[in-house]
Each structure stands twice: as structure tokens, then as C-alpha cells.
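Beneath this line is the structure, given in C-alpha cells, with notes to follow.
For this depiction, one protein chain was excluded, whereas all remaining protein chains were kept in their positions.
By written order: A and B. Residues from 1 in each chain.
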Amino acid sequence: MYLKLAWLNLWRNKRRTIIAITSVFYAVVLSVFMTSLQMGTMNQMVANVAGAYSGYIQVHQKGYWDDQSLDNSMPTNSTLANTIKQAPDVDESVPRLQSFALASSGNATKGVMLTGIDPVKERKLVNLEPKIIQGKYFGSDSEQSVILASGLADYLKLKTNDTIVFLGQGFHGSSAAGKYIIKGIIKLVSPDLNKSMVFMPLKTAQTLFSTPDMLSSYAIVIKDVDGIDKTLAYLKKNMDTSKYEVMDWKQMSPELDQAVKGKMASGSIIEGVLYMIVAFGIFGTILMMTTERTYEFGVLVAIGMNRRRLALVTALESLFMSFLGVVIGYVASMALVLYFVHYPIHMTGALAKSYEQFGLAPYIYTAFQFSIFYNQAIIVFVISVLICLYPLSKILKLKPVEAMHGE
Amino acid sequence: MLLKIAWRNIWRKKTRSLIIIFAVTMGIWAGLFICSFMGGFINEMMDESINHTFSHIQIHNPLFKGNNEIQYTIKEPQKVLAALENNPDVKAATLRNVAFGMTASPSTASGTKIVGINPEQENKVTDFKIFIKQGTYFEGNKRNGVLVGQKLADKLHIKMHSKIVLTFAGPDGNIVSGAFRVIGIYKTSNAQSDLANVFVNSDDFNAMLGNDTTFHEIAMVLKDADKVDTVNAAMKKQFPTLKVESWKELSPETVTLNDYIAFILWILMGVFMLGLGFAIVNTMLMAVMERTRELGMLMAIGLNKSRTFGMIMIETITLTFVGCPFGIGLSYLTVAYFGKHGISLAAFAKGMENFGMSSMVYPFLKENVYWQIAIMVFCTALLAAIYPSIRAIRLKPAEAIHKI
Partner (left out) sequence: MNVIDINNVSKVYHDNAIPVPAVTDVTLHFTQGEFAALVGPSGSGKTTLLNIIGGLDKPTKGDVIIDGQNVTNLSDSRMIDFRLQNIGFVFQAYNLIPVLTARENVEFIMLLQKRPKAEREKRVAELLKEVGLGDKMNTRPNEMSGGQQQRVAVARALASKPKFILADEPTANLDSKSAANLLDIMSEMNRNENITFIFSTHDSRVIERAHRVVTLTDGVVTSDVNQK
């Protein structure tokens, strides 16, 4: 009975009710938008760093990460490869063989980082083909050619179809030497990487370093970034951890992890401020509503309505309004975030240009995650319910005659 | 008169007004604090960039791309140095050698940048000396001493007085190497640079190459940091055959990060202002509705639509603006206090070091930010006032007066 009364009361004064609902609505939409932006920016940050080269998860021979020499590479193991493939959310596992070597051509020599890649699988991680500015991509995984970063090519004064020589240390101290044709030249974003990266087909690299069928790492491409923990757990459980180690980007780049944590902390503070501001908005509205209805409450109490019952009905009204505001806000904010997912905020002027120069997309992204909508809706609901305690306290202390005295 | 009415109307409902005033004050204060925090952050970053890495302006041979082109030295370096020392804007300048090669210990090797410096002169340009944790900054003329970073020392498993070999390619392509002894270990807040840079005395560097005294890089620090761009432009004209670059050109990432943070802050403040705006709209809307009878009466006796509109607008804007000075004043005090004493981010120290930052932040705000905020708040108030004002003028006097 009270529910019905409360509900009908709401629509007695449409305008007032709508204003109250909208104040809750705004609160939800704004806080969702803000949180979504923060999440989006953080995801983008991690994607730019971890996703672009090292991958979100890597599997190596145990001990490789601390001592990244060829001696710590692992033999290709189909069981391991299968385990990785079967882990949840795995899009691809990208095999690599990496080592330091000296590159030389004519009179010039330079230390480089040589990475043996599977031309097909690597497309999912460091997608070289679109970055090619001269020449072509690898056709097979065993051709005797390399792809150089342009900074390196400039220094060594090389172009496509020239020959380049590599010297270095192979497996267990054997010497590594080889001559290769330059198949293509790419431009990498990071100036440092652009001056030192060389890519070679995997089998060719394995031959060069006398590490047949061996790998430095599997870099894993994940379908859904949010599911990374599941993938990690699965791998840890199903891998032989005495032989292999599995690491996520947080372990491989602890500084990035810290940066993300720092951002989250600052993000919480910012969210807190926003909650405060919108809470004021809601409170102001409720306050005015209570004042406006003082006369009405006075009449009701005077004619005999029990204060507690009145408080109950009013509480129900507040709950309805908060609930409606939250639900409508939930839906609307999903639409808003979705819109920005497809049309992200474009950076302006000089900033946009520099971003493009770094090879990064000049946009600010929003993250579409159900947890965001859910959490924010709950928080705002709680805030508005707490605020609605104010009119209740007023009712319980009401003196009818004063109340009806009016303005 | 409308102003008088607006002002008094604000105080008619003290609680309601205080809520909005408080919200505005807090919103401004929080917003400005966050901006100042970021501002301090950026300052720190630029400081790092300038003082420890790039200085204000650097000069190279135009063909030297930082890619190991050891043959591209600066022509007549001493002459250029002298000219710089005579330049009234320049505080100090120093000459350096640069090569990219390998640093090897008995156990491992690592690719590094090998920098030959003139310790005395260098000390006038950078404050590197403060980072020496063990050993000395080239004190006491020892030959072939080298300064390595803590992170590199760890990687190469070396310590003070360890022997290491520096190898790089000379100008004619021949590999040159020399044995050096670690005479000092340094640690900056940028772990990456600690890993990548070793320092030797220029004399020892040049000795490895033969007899010539050549230099690749001139770094200088100016007396007034704000004059970087003008001095940079002037020097480009002064030395047309050389490549003159300011730290902004050398480290565009820093500039970008700066711009990025500014962009984010704008969005942030925008969201805050939106929040405030909604709060104001709703409150004023209620206020208008509460005064329906009064507004009806006013329109009946002759307050025309534009004056009514104006009345509500003025009331909204005034209400919003009362909180403004408090918010700004509070921010000013906070920034002044913490700007002096700093805020400690010890919890995130490790991550920050890797990005090249110390873990103390000194909040900072440029003066024009206060004005910008005031304008933003004003615009928010203006926009927020529109809807309630429109509702007010849409009232029909006859209905309004007889409303219950």
C-alpha cells in the first residue's frame, strides 16, 4: 500500500520529480564518463608500451628474464606451444629468438638487437609490414634476408638489396657470423629502437646463432585485456614451472605497472572530487524539494498521519527517484561511452601532431567495461540514498503548525 | 535594483545557497589542486630533462644524428665555445665527445653511450656531481677513469675499481677499445639513463682515437630559462653551419607529455564544471518553481520578460560567483604551502625513477590558470542560468498567481 502511495505521489508533481531524478541521472553519467576516460587512457598507455612490442604475457626458459643471453633459450616444445594455445583468451603465441650482435657494412659497424621472428605470427604483435618504407616483407621463415630499422640503415648507409654482415656470440660461446640481403627497411616509432632493431626470419636466426629449433620467448597476444589474469593463472597451472617461467607486463615492466597504479590512485582522488560535486547537486535539489513540501507534510501530520508512516512513504519516494535516476543514467551513460568508443576525443593542434609523429593515434579513448557502469551506478545510488536521509529527519521533527505557516 | 534583489534572494534560503557556494569552492579548490599537482610534476620532468640530460641548448655537426656518426665532429669547437662564453645570455657551456659502443666486463657486455667530458666545465653546466654515490667525479687526475651508473654496474656485475673495456668504432671505421677503471658510480632518478651512459675524461676519449682533439657536442645552460626560444633562434643564425637545437627540439617527448597533461586537465576541469553546472541548474530550477507566485505577481505588475530573464540570470551567476574567491583563495594557499614543502610520493618511487622522476612533487600553478578557472566558472554559471531563466519567463501570470 505504501509502495503504491509513494509511486503515485511521485507523479503528482511531475516537474519536481523529474528535476530530482535528473540530478541523480547527471551524477551517474558524469562519474561513469570520467571513470571510463581514465580506464581508457590507462589501457591505451599499457597497450602502447606492452602491447606494441613485448606483448602482455611472455613465456621463457626459467631464468631467461634475469639473464637474457642465448644460453638461456629454450627448445621449441610442442606441448608448451599447445598449452599456450589452449589458455583462455589467447589470440596468438608469437615465437622469438633475440640476441645482441654487431652489424657491419663497408666501414661502419654498430651494435644491434637482432630478433628472429615468425613472419606470419609476428603480424599480430609487431606488425612490420605497414611500417615498411622501402622494400618488402619476408616471404618465408628461412630466407637469407633481414629487415632493418631506418635509423640503422641510414647509419650503415644501406638500402634494400644491399648486403649486411652480422657478427656475434652464438649458443654456448660458438661464434656467429653471416651475410644477408636487406629485404626491407621499416620505420619504428621509438627513435632508440629505430636505430638498433634488426628483424630476421626465425629459422635464419636460429641457424646464425647455432640454436636450431630454439627460442628466447613466446610473446602472447591476448584477445581481451581484462582477462589477462585468467590467462596467466591457466598458464601457471598447466606449464612445467621448473623449466619455464611465465610473466605478465607488470612483471616485465614494473615501472609501467607503477605508473598505472599511480594513475589509478590519482584517478580515485579525482573521482572523489567529482562525487563530492554531484552530491552537492543532489543535496541541493532534495533540500529544495523538502522545503517546498513542508506545508504539505504539515497538513498531513496535522490531520493525523503518523510521522513514521509519512517518513516511510517519503523514503520510498526517494528510493524510487534515486533508482530511476540511476537506471536511466546507467543506460544513457552506456550509450555515451559507446559513442566515444567509436568517435574518440580528438586531440588538438600541436599535441595531435606530436602524437602522430610518435606513431600513436591522437585520440583519447573511453573504456566500455560493465564493471564501470555497475560500480558507478551503485556508488551514486548509495550517495543519493544517504542524502535522502535529510528529508526523513526533517519529517520526524516536524511541527505541523509551523510547517503550515508557509513562507 | 535587480542586482539588489538577486543578492538578497541568495540569502533568503541560506542552506540552499551555502550548499552551492560550498560546492563551487570545493570544486574550484580540488580542480586547481589537481592542476597544480600536475604542474609540479611537469616542472620536475622538465627540470630533469634540462638539468640532467639536454641542458638548454645543444650544438652539433649538422650530420651528427646521434647514431654513432663519430666522424661528424664540430668544426673549430674552441672558437664556438669562446663565442658562447662571450654571449651574455649564456651561463656556461661545455664540450663533449660522444660515441655509441659497448661497455664490457669480464662477465657481460652492454650497449652504451660513451661520453667524454671536461669535468670542470661540465660541472658548470649540469649538476651531475650530486649523483655520485661512490667514488669521485674525476677528482685527482687518474688516467682512464670511468663513471658508470648503478644499474649498469649491477648488470655488468662490477663495482668500484673494477676494470672494464670500452669499445666503439672510430671515424675511419676501425674498432677502437680501451681499458678503463671504475672511479665512480652514480645514480640518478632515471634508471634507463643510468644503464645507458658512461662518462670518461675527454682527454682519455681523444687519446683512444689518436692525437686529434675533436668534439661532437656543445651543451650550454642559459641564465634565463624562459629565453630559450629566442636565444635558440638567434644562435641558429649565428652559427649557420652548425645544428643548434633547444631542449624542446631534442626532447619533443617532454613537450608532448606536457601538452598531453594539459589536454587531460582541460577535459577534467570540463567534467567538474559540468557537474557544478548541473548542480546549479537544478537548484535554481527549484528556486524558480518555489517562487512561482512571486514571479507571477511581478509579471502582472509589469516586469517584462527580458527583465525577468535578467533577474534569474543575475541571481544564478551571483550565487555561483560567491564561492569563487574562496575556492581560488584556498587553492592559492594550498599551492603556496605545498609548493614549498612538497608532497611525498614515496610509495611510487620505483616507478617514477624509471620514468626519470624523483618522488617529491612540488605543486605549481601559473598565474593565468587562476584567471582561466574564474572564466570557466563564469561560463558555467552563464550556461546553467539559461534554462531556469527560460522557465521563469514562460510562466503565465494568471496561472502563477493562483497557484497553490
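The definition used in the following text is that a contact is a pair of C-beta atoms (placed from the backbone, for glycine too) under 8 Å apart; a residue touches a chain by one contact, two chains touch by 3 or more.
Being a predicted model, the structure only gives us computed values, none of them experimental.
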Checklist outcome for this item: Displayed chains that the missing one touches are B
Checklist entry - Quick one: which of B:303, B:360 or B:374 touches the chain that's been left out? => result B:303
Checklist outcome for this item: Considering the complete complex, of B:113, B:243, B:293 or B:391, the missing chain is touched by B:293
Checklist entry - With respect to the chain omitted from the figure, which of B:5, B:63 or B:175 is a touching residue? => result B:5
Next on the checklist: Even though one chain is hidden, which residues of subunit B still touch it in the full complex?
Outcome noted: 1, 4-5, 8-9, 12, 293-294, 297-305, 307, 397-398, 401-402
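Going forward, only the chains that are shown with their structure count from here on.
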Checklist outcome for this item: CA centroids of subunit A and subunit B: separation to the nearest Å works out as 25
Checklist entry - Where on subunit A is subunit B touching in the complex? => result 15-16, 19, 22-23, 26-27, 30, 33-34, 37, 41, 69, 100, 106-111, 151-152, 154-155, 195-196, 254-259, 261-262, 265-266, 269-270, 273-274, 276-278, 280-285, 287-289, 291-292, 345, 347-348, 350-351, 354-355, 357-358, 364
Checklist entry - Along subunit B, where are the residues that touch subunit A in the complex? => result 13, 15-16, 19-20, 22-23, 26-27, 30-31, 34, 37, 65-69, 100-102, 108-109, 111, 169, 172-173, 175, 191, 252-253, 255-256, 259-260, 263-264, 267-268, 271-272, 274-276, 278-280, 282-283, 285-287, 289-290, 345, 348, 350-355
